[in-house]
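Note that one protein chain of the assembly has been removed; the remaining protein chains are unaltered in position.
Our next item is subunit A:
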Amino acid sequence: MTWIRDLLDPKVRRWEEMYRNRWQHDSETRSTHGVNCTGGCSWIVYVKEGIVTWEMQATDYPALEAGLPRHEPRGCQRGICFSWHVYAPTRVKYPYLRGVLADLWARARAEHADPVEAWASIVEDEVSRSAYQQARGKGGLRRATWEEALDLVAASLLYTAKRYGPDRVIGFSPIPAMSMVSYAAGSRFLQLFGGALLSFYDLYADFPPASPETWGEKTDAPESADWFNSKYIVVAGSNLSMTRTPDVHFAAEARHHGAKLVVLSPDFSQVSKYADWWLPVTAGMDGALFLAVSHVLLKEFHAERDVPYFTGYLRRYSDAPFLVVLEPGPAGHVPGRMLRASELARYRGEEHAEWKPLVLDRLSGEPRMPQGSIGFRWQKEPGRWNLEPRDGQDGAEIDPVLTFLGERDAVEQVTFAEPGASRTLLRGVPVRHLETVGGQVAVTTVLDLLMAQFGVARGLEGDYPQGYDDAEAPYTPAWQERYTGIGRNTVVQLAREWAATAERTNGKCTVIIGSGVNHWYHANLHYRAAITPLVLCGCVGVSGGGLAHYTGQEKLAPTASWSALAMALDWGAPPRLQNGPSFHYVHSDQWRYEREAPEAPPAAGKFARSHTLDHQVDAVRRGWLPFYPQFDRSPIELLREAERAGARSEPEVVRWVAEQLRTRALRFAVEDPDAPENWPRVWLIWRANALLSSAKGHEYFLRHYLGLDGNAVADADAAEETVHEAVFRHPAPRGKLDLVVDVNFRMDTSALYADVVLPAATWYEKDDLNTTDLHSYIHPLGAAVPPCWESRTDWDTFKALAERVSALARDHFPEPFREVVATPLLHDTPDELAQPEVRDWVRGECDPIPGRTMPHLSVVARDYPNLHRRFCALGPRLREEGVEDRGVHIPVGDLYDAYARSAPSTEWNGVRMPSLARATEAANVVLHFAPETNGEVAWRGFQVQERRVGLPLADLAEPYRGVSYDFLAVTKQPRRILTSPCWSGITNGGRAYTSFAINVERLVPWRTLTGRQHLYLDHAAYRAFGEALPAFKPRIDAAGAGALLRSGSVPGITLNCVTPHGKWHMHTTYYDNLRMLTLSRGVEPFWLNDADAAQIGVADNDWVEVFNDNGVVVTRAVVTARVPRGLTIFYHAPERTISFPKSPLRRNRRGGGHNSLTRMRLKPVLMVGGYAQLCYRFNDYGPPSSDRDTWVVVRRLEGAPLFY
């Protein structure tokens, strides 16, 4: 007899049926979570008796090449609890109206048969308008019918278009990749209507400006499987375990393949446990450490040694050998612009010569004009836009000289600024003297400037450091200690290991970087600091190498076809696309609270402006940034005025409008943002928590958009004396928005504050598509059950709204009408060559030329009565113009015709068009016309690209030319994205996607000035702000942030407050989920260091009140040793609707969310436009709204928390 008897007898085990029955289910459907997390995980949703029961991860991703771990399973703790939301008590089941508004509407409708007139009667009456505005967010939602709600929304839209112009209607939805058809539903409606769509990527500060600065690309990141190819991984500002939960195994596994993992994190974060080295860099100071690494790299691996792989890489793939003119200055020479072909007699006749920078050729000893710069991209003769080392004029082979140290004509003393101090350093730089058409100039190379900037002496005279231990000289290992807290020996060893790894593996070093670095005001500099060691060691464009930035963007792979659909390009008009940060900075009046820009402006010159709004106004007038509303009057009315003035053709109208602007008879709306005619009026929100988690400066949103008080105590007139280019009005307007419409499945903060809430289908109730950066598959959202209760898919919601608008428009806009649309100078178009110099037409420095010195102006025809028909059909312009992404135009006319014959279609005016009436039809159109999902389209795109580049490329698509996925195919199994001419990775043969592989391996230039990776930015603004070279600027301190001017006297402890991603939610999504709240602490707490907490008498789980001039949050504290002193972490992002009490400090009003503590600050240098890679593109360029330079006071909450 044994100790423990096993039981085999099934007769006595019949009860086991119980759990078997629990497990049984009726159907399984593939879907995913349309949440802004970059996970892109395929899930199987289980349904039993028509009810969604639970979900499990799909594990059937096609394998990558041998030797790589697989992408399975994908899906995290947040995703797996989504089924809770489908039937949760927070579920929005029916349409709701704010009760006060519902009453007003009922009364108005009783008096006015016409809904538009009814709406007018409400909003034109200040009493009634104010009545429902004041009720926002304070309960009293009332169930309505869809008909009632759509009537009201459609009426508000038509009223606004009629009274103010359609550009007073705005829409917001983030991250199309997470459910691209649902995003396209609203954006397509909006663009057909003429409204403005707001960006998200830069609004979230997730967009890394250093990426376009360096590569001319918003972001292009390796898929997570490529981390496994890396041999040295530095993780900075990215808590992989939290934010890349389904991907972090690749990092963990790479270590077992011999990779070293170094984690830079101010706190002992979750990913720190994986590290070989955890380096607690002071928050917001990462740049200093990376710059010191580059100091060591430049000294030991470039100056003291010649590593052929590194120098070969720099010569071919970077701007390091390009010539920079040294301009004489008062103290010493100053690095100036890159020397251009237009300045040399030999090349001055070249097309776009001023856009073709030069190098010095070792073979001829002469300056030469390498192919591949941006001038070659847009010249008439194709075939020379490539990275072959040849002269663009005669095709002669060239070998660019990297440094003039050996063969110099002279050594000039050049001035360099010391970060965070006023000291100017003079350092010797080797130069050559060249004869230009303007006389002799001194030039040096970018690499020589880098050596000097980083303080690598190389035997040259000047203020060079004595060695690594020279703590006073910028960028030495000893210098960085004061900012980062990390010792010099560690930094030196890191640099040496890094370079040794790169040298032995040809560049297999990776920096995985994220919002912990990117959300700071000077993020672009921190990123460039991290990019520099990658470029210096040849890591970019290499499998297992490069910058892996993942923050929020969630790559939408089939962009070319999708953007046609989403921006209604198939019907023609240039879309109104606005960068969110500028929009909200201006319209939510956050600029008014800012006395001056957070960093000192240049002492003199064009950029010596004290207030950021002045830069913003300049940027709009110069065509650098978009802005809506456009003008101080309706764009429909403007067109009529032009016609009355005799302008007939589009060019005549455009000329007339430009002239009105020049004479100031017409003004940009941004020049007087608080004038009622310039306010945004109706806001459509879908797939978003626009009023909270997306609303940096949330309390200002409440005050100036919604008309509530908010909890800010900051001075609303701070900017009065410092703003010069815009009108300052008294008092600051409150309640600019007439109507806020939220399409939502969750009663989140935005829904709670909206006027109209429309019930949305959840991610388990609709068909859609999903892609991400983190893997290379496309897969669907699928309807496991039909939309529950009265919810609708976003596609059906906007289709219904379009139908209602078209019906009402028969009375109000019976005929097609025309209006004027202003759009900025755009990246990946010839606009990149628009402004070789910064000249202001406003100041008479040049003529106002639309599309060159100012925004483009177009005349657009709109047809509201047929808006619904247009929404539901793929328009003929796609057939004529093809699809386009990143400057690659792909013809699809024959595909369109064939598709229209085979797919569901609609006939209108004798033209057969593919139908878009259903979401699956839209999804199929996206799949059919995208190079990433249809090999034929990819092949054609590469053919087009081959002609421009002049090198073979189509072979990349040849093996997949016959491959094409439709919606059914992706529901059966996730499908791998094909190698695409619009992207830079190569996925052939199961290779992990790595960014810029096509550039490195196929010599396709980066979309930058030189066509190479830019370490040097010669635009006048970058030189003026001291950011031409990689540099360091510290985080903004409490005083500089100006957030405690009116609240700093309350006793407590002052801390830097950061909001990294939380473990129990994705932004606010899932925050209200009971599973997540149970596994956390039932409320989002502030994490405090134990010594800091002791100082204010706070024990673990005590309630704290956290505040600054922007607002207040009341929640619990978690006291822990793993957070450093001086820092508090408030994980992004709580819903202020769950368990948040009132604030005694702020008159016992409800405490806010994380964004109650923030106020937007824009960085002026990032507004530059019309200049090569420094050119606007929606979501992909412009000043982000940073949030980490936030300072708060924390104190113990007095008394018990008060909820009601």
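Throughout what follows, a residue touches a chain if its C-beta (ideal position, glycine included) is under 8 Å from a C-beta of that chain, and two chains touch if they have at least 3 such contacts; residues count from 1.
One rule holds in what follows: contacts and distances are computed from a predicted model.
Only one of "STAS domain-containing protein", "Leucine/isoleucine/valine transporter permease subunit", "Nitrate reductase subunit beta" or "Phenylacetate-CoA oxygenase subunit PaaC" fits the UniProt record of the hidden chain, and that name is "Nitrate reductase subunit beta".
From the set A:393, A:493, A:973 or A:1054, the residue in touch with the chain omitted from the display is A:493, counting the whole complex. Check A:485, A:574 or A:1048 against the missing chain and you find that the one touching it is A:485.
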